[in-house]
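A single protein chain has been omitted; all remaining protein chains appear in their positions.
In order of appearance the chains are A, B, C, D, E, F and G, and numbering begins at 1 in each one.
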Amino acid sequence: MDQPDPRVADLGFARVDVDRAARTGDPEVVFGAGKTPDQVVAILRALHERPPERAVLATRVATEALDVVAEALPGAHVERLARAVTLGPLPPARGTVAVVAAGTSDAPVAAEAALTIAVHGAAVDRIDDVGVAGIHRLLAVRERLDAADCLVVVAGMEGALPSVVGGLSGVPLVAVPTSVGYGASLGGIAALLTMLTSCAPGVTVVNIDNGYGAGVHAARVARQSVPR
Amino acid sequence: MDQPDPRVADLGFARVDVDRAARTGDPEVVFGAGKTPDQVVAILRALHERPPERAVLATRVATEALDVVAEALPGAHVERLARAVTLGPLPPARGTVAVVAAGTSDAPVAAEAALTIAVHGAAVDRIDDVGVAGIHRLLAVRERLDAADCLVVVAGMEGALPSVVGGLSGVPLVAVPTSVGYGASLGGIAALLTMLTSCAPGVTVVNIDNGYGAGVHAARVARQSVPR
Amino acid sequence: MDQPDPRVADLGFARVDVDRAARTGDPEVVFGAGKTPDQVVAILRALHERPPERAVLATRVATEALDVVAEALPGAHVERLARAVTLGPLPPARGTVAVVAAGTSDAPVAAEAALTIAVHGAAVDRIDDVGVAGIHRLLAVRERLDAADCLVVVAGMEGALPSVVGGLSGVPLVAVPTSVGYGASLGGIAALLTMLTSCAPGVTVVNIDNGYGAGVHAARVARQSVPR
Amino acid sequence: MDQPDPRVADLGFARVDVDRAARTGDPEVVFGAGKTPDQVVAILRALHERPPERAVLATRVATEALDVVAEALPGAHVERLARAVTLGPLPPARGTVAVVAAGTSDAPVAAEAALTIAVHGAAVDRIDDVGVAGIHRLLAVRERLDAADCLVVVAGMEGALPSVVGGLSGVPLVAVPTSVGYGASLGGIAALLTMLTSCAPGVTVVNIDNGYGAGVHAARVARQSVPR
Amino acid sequence: MDQPDPRVADLGFARVDVDRAARTGDPEVVFGAGKTPDQVVAILRALHERPPERAVLATRVATEALDVVAEALPGAHVERLARAVTLGPLPPARGTVAVVAAGTSDAPVAAEAALTIAVHGAAVDRIDDVGVAGIHRLLAVRERLDAADCLVVVAGMEGALPSVVGGLSGVPLVAVPTSVGYGASLGGIAALLTMLTSCAPGVTVVNIDNGYGAGVHAARVARQSVPR
Amino acid sequence: MDQPDPRVADLGFARVDVDRAARTGDPEVVFGAGKTPDQVVAILRALHERPPERAVLATRVATEALDVVAEALPGAHVERLARAVTLGPLPPARGTVAVVAAGTSDAPVAAEAALTIAVHGAAVDRIDDVGVAGIHRLLAVRERLDAADCLVVVAGMEGALPSVVGGLSGVPLVAVPTSVGYGASLGGIAALLTMLTSCAPGVTVVNIDNGYGAGVHAARVARQSVPR
Amino acid sequence: MDQPDPRVADLGFARVDVDRAARTGDPEVVFGAGKTPDQVVAILRALHERPPERAVLATRVATEALDVVAEALPGAHVERLARAVTLGPLPPARGTVAVVAAGTSDAPVAAEAALTIAVHGAAVDRIDDVGVAGIHRLLAVRERLDAADCLVVVAGMEGALPSVVGGLSGVPLVAVPTSVGYGASLGGIAALLTMLTSCAPGVTVVNIDNGYGAGVHAARVARQSVPR
Partner (left out) sequence: MDQPDPRVADLGFARVDVDRAARTGDPEVVFGAGKTPDQVVAILRALHERPPERAVLATRVATEALDVVAEALPGAHVERLARAVTLGPLPPARGTVAVVAAGTSDAPVAAEAALTIAVHGAAVDRIDDVGVAGIHRLLAVRERLDAADCLVVVAGMEGALPSVVGGLSGVPLVAVPTSVGYGASLGGIAALLTMLTSCAPGVTVVNIDNGYGAGVHAARVARQSVPR
């Protein structure tokens, strides 16, 4: 450990893994929760420098930190609804992910997923407000579902949307439960259990409100898919 | 307490409330779980005698007890799938309840609900195997949903069916989660939470596998509805 | 999807389903939680316009948003205890729902249920402070229970009231657990479990604090009941 | 530890505390769960010998072990419903405990409580089948509640009975949840939470199905009460 | 319901049960949580008036409300640590309850229990800071435990104190889990489960932080005990 | 509903959806849990007939039913470890899925996943016994991980394997928690939570023991991937 | 992977890690749960051969498998209470671990811990039946606690023993919750939470019933301790 490891950027308060792109082909990402605005800026800068030709992403950035980032890094793209930031040029898109959201309240999570997908090199088709209590809205977009290389389906409350979507289409599907709801929704646990026990085959699930994780998986699938 | 209370039938091992019909208009019912076959027979007999002109119902009767009842009470109607027994003539039906079930494994709970509804004086329309992963099956029966006075919607696993049905129709709806599933279905808890957090307005819920409770509520609603 | 769908009102930040009345016979409703005051105003306006002859309802509106709505929509009826707003004339009432509440702390949920019932076209009979620890108060109103077409029974803490009411009357009953309590009440989970496992037959249950959902179900039942 | 401790009886497979009577005034008790029939017999014998003039109690004795005990210890009193055994003369009774049970299925737990109370030196008044869904049965026995020195109230399913009893009477009350029920009763957790969150003041609670623990507490209270 | 019921005080925002003393022998009590300072004052006044010769109690009063009460009701005794208020003369004490607390952080709950006991007519012996991790402190007060008519044992974190106390003494014991702790203490659930599963016989339990409930039970037991 | 729907096969006890291949491109599947051996045979036959040129799959078939199937359907391929059966020719494989299992006890779930993948048209590379407590075993197969089009990672107990694999490789990954373990593994819940909260980006998760669901997702991803 | 890895023994049904001794200094261990008797025998043989001069251990071996092992491996030491087997000579003991158990029902877990400690090279001092409800038994053995290099404290039900022991002695302590108990003990969860939230500093905890894990940790600590 005497020699500095080129795969690690030592910022004093953190030793950042800058080797992930080599291992996984994905961009570097900052998990902003619990970090000070200055720490977010510092890590974004460090990651952006090695190398600068590909976008880095920061997620779960607090509102106050978004303001600091916007001022400190004029080149950054700040997306407030998604509570996320990108720095550097987006990669060209290969393949398409449809991001399907049940209700208006699920929009922040869907936005995080969409931005993540773009940063990870795939195109996004947004389909909003297609909750299962008005099933005609979903049936109307069936062809867009089938045209995607991967689906990210975002829903809170009872989280039933992935089951219906998964019965309509055979495209690989990642379900994202959100913490939207109250009482027996248990902060998103109800939607999480719904998605895990879906009777539609092949539904996979990520953590509550984890638009980022769903986006990474979906972009990887889309990038490697045979173009249609 | 010195005088025998005419509202109570004392069987030695139990003091049975035989006043419920007067208070609620419903038939008398035996909860068979945890009772010996002989106890089920004795309570059915006691309830049937006061008065004999209306059916009594026994639910959650063990297989072995069903056999004993069938032999001891030749006039009884034994329904094995529902694990239930009726004794005495069914009342004339007023109004109709549609009992909608998601999958084949939900059939026992749906059967318990259906028999309960009949004993409580309403007609039943059974709609089976209309799970949300094949939504075309449900859309095909939309008119039957709207024609009912009340809906009982039975589903296990993720329990999403009531949300979709509740979005298609404004008929009063009772959802019944079943214990069908494994792992994260947690013995029916997942379906229960799904139904409680449904984004479709007006969905009410009963206990896991409680076809009887849903049937009582639905029959009461149907009986008092204005004929169409 | 090129043609605007007449069943959807596109407000930019949300695509609102304005077809529900046609499908279910119920008024349009705004779920206010998580929406900005301006969004609540905008959606209320949009829903009110198509068509204006029937009331629309907004529930779970934050205190601050209630103030904004009161100023922006002078015709609105703002009910602070229920954290709810109506806009437009109430429909004529068919049938009656008795809203029964256990304690003073349950009043906001009971008020949400009562307003929902009125907006959905049924009359309301409020019965307050009849908790089971002073059972004489409940026994005194027994006739009012039996005179209703549907009962909404609201209780927090241990949530035992629906079991006692359900034993006294055969009127269809919807139980609403509230989050009133502390410690082992687990934010309303204790009351919810109590109501789901009630030994009184036919008790149906909605989510914790969901006065709205109970009101929708009860109003539908009351509206379709044979007048007495 | 070289000297044998007179407060401990060493049986080889167990070192039994025979000092409890001196510390607490209560009889010695064997917890039969997980013990072989022979172990139950051996411990009962050892406890009975020091001293023989007061009854010892064994609880949670398996059916098979009850048979062995009945044969090996002819002087034992075996109570099958309670799954319990006593050996030796019961003490004279001081004070009275009313054991109140909601339903027939709660009888084994009520029987365990009643036997425990008798062994611990108090009289028992059994009041059965007074569930809250038929409240008239409970109101009819109100004077017997007030005449007791302590109340043990046993209920499964939603466990609402202690709240109603606690509102009717100021006698010290111990509530016992039972595991009777299914689904959302969660093996007795629902009844336990109900009792812990009771709106009736002064309700104390023991573990699920723990008739023994409630009996010990109630007998202690009754024994030390001023005679009426 | 046309005649005003003398057992109920109608304050407009609440219908207060003023009949409890007649039914249970206990003083009237205000549960202050969720009530405005003015409501607490109004209810205290109403209860105090009928009749004024015995103290009334308000618990779970917010800090701000304590200030308002102190100013509005000069005769009130405000106890800040217990977040409680009494109004009117305390009754003479019959019997003694020892209130035993494990740690300094449990003091507010112990104080609530102690004040409740005094208002309900029994004397209090406070024993503080006798947690099980320094067992010599508890052993030193063993005689005071045995001298009491009832024990209230208050403990947070793992809540082991009642098991040790219950093994030392045969005095009736009520355990109060507190929400003191973090992580796996789950807001007091860990201590609650510990107390419910205590291997010491006769331990009864109340809700988390419910010093009031434990005090009511203990005072009732002490009041009716034979003087020593 | 008078005309038989060609998308449904009515077997009397079940109405089977035989349209799934058209909607999703996947083979038809029988969920064997809760079905009698004869029902499994009947459904396999019905699905195999329309059309016979592609394999159908039955999962979660009980041991007894496997025996009956083997005798009744000589052409069936019965795989006992996976508790699964296929009938009809497997499709040609496009793309490869690596099925990675942590321990010997996870083998049945891994086998179910592997068979599902083959029936859904992808090749399988099995990598067994590479638990994280002996990390050298996993590091030795790193190239096989990177060579796959999708990874299915199966682990019980603490379920840490997907986090380590997901840090080593950027291939799309589906994690399957198994119910292997005891105590705090809570029947697989511990592993499920571990996988949902993985710090490796892009890990998606299915229900406990759901090798089938993971296999469907992974095969879809592999089938559509650009050949290397 | 073409070359056989000398650190792995390939048995066909399992690839066994035989390198652990080199990495950790501990003996090889078979986790018997879920394995057939023949598999247990085969793995014990394989591990014993490399190298034979040190004992190997099998834990959680089913009763039937213990019989098969006893017959197939005459040199094996079968310990039925611990459900465990050792094969080969025990290592010389360095340091001492005191295994302290609360009740008779905890004996199997204590026995598993004790055997594990011996196989891992430390001496064992067994201290049984010292539950906290009879604290004098524990105080009597205080010197034996202080004489040990590490303590393993085993308790079920409320699991309070480690808190008391940890307050009496500064010796490193590992607590083992057992599944002994019923109802609110939740299969050992109550004891587990108790131990995790202990107010005695330095208490560490292992999984429910995991005598093996506690034994490994304790033996490692004892082996490396300075002899007294």
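Convention: a contact is a pair of C-beta atoms (placed from the backbone, for glycine too) under 8 Å apart; a residue touches a chain by one contact, two chains touch by 3 or more.
Treat the numbers as computed from the prediction; the structure is a model and nothing was measured.
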Legend entry - Interface partners of the hidden chain - shown chains only, full complex considered: A, E, F, G
Inset, instruction - Can you work out which residue in F:Met157, F:Val171, F:Ile208 or F:Val221 touches the chain that's missing from view? - result: F:Met157
Legend entry - Contact with the hidden chain (one of F:Pro27, F:Gly95, F:Gly131 or F:Pro172): F:Gly131
Legend entry - Where the missing chain touches subunit A, by residue: 1, 5, 7-8, 13-17, 19-20, 33-35, 177, 179, 187-189, 192, 207-210
Legend entry - Residues from subunit F at the interface with the omitted partner, ascending: 102-103, 131-135, 139, 157-160, 163-164, 166-168, 181, 183-186, 189-191, 193-201
Inset, instruction - Identify the residues of subunit G touching the omitted chain, counting contacts across the whole complex. - result: 23-26, 29, 149, 167-174, 192, 196-197, 201-207, 212-214, 216-217, 220-221, 224-226
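One rule holds for everything that comes next: only the chains that are shown with their structure count from here on.
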Inset, instruction - Round to the nearest whole Å and give the separation of the Cα centres of subunit A and subunit B. - result: 44
Inset, instruction - Would you mind pulling out the distance in Å between where the CA atoms of subunit A average out and where those of subunit F do? - result: 26
Legend entry - Sites on subunit A at which at least two other chains make contact: 133-134, 167-168, 183-185, 196-197, 201
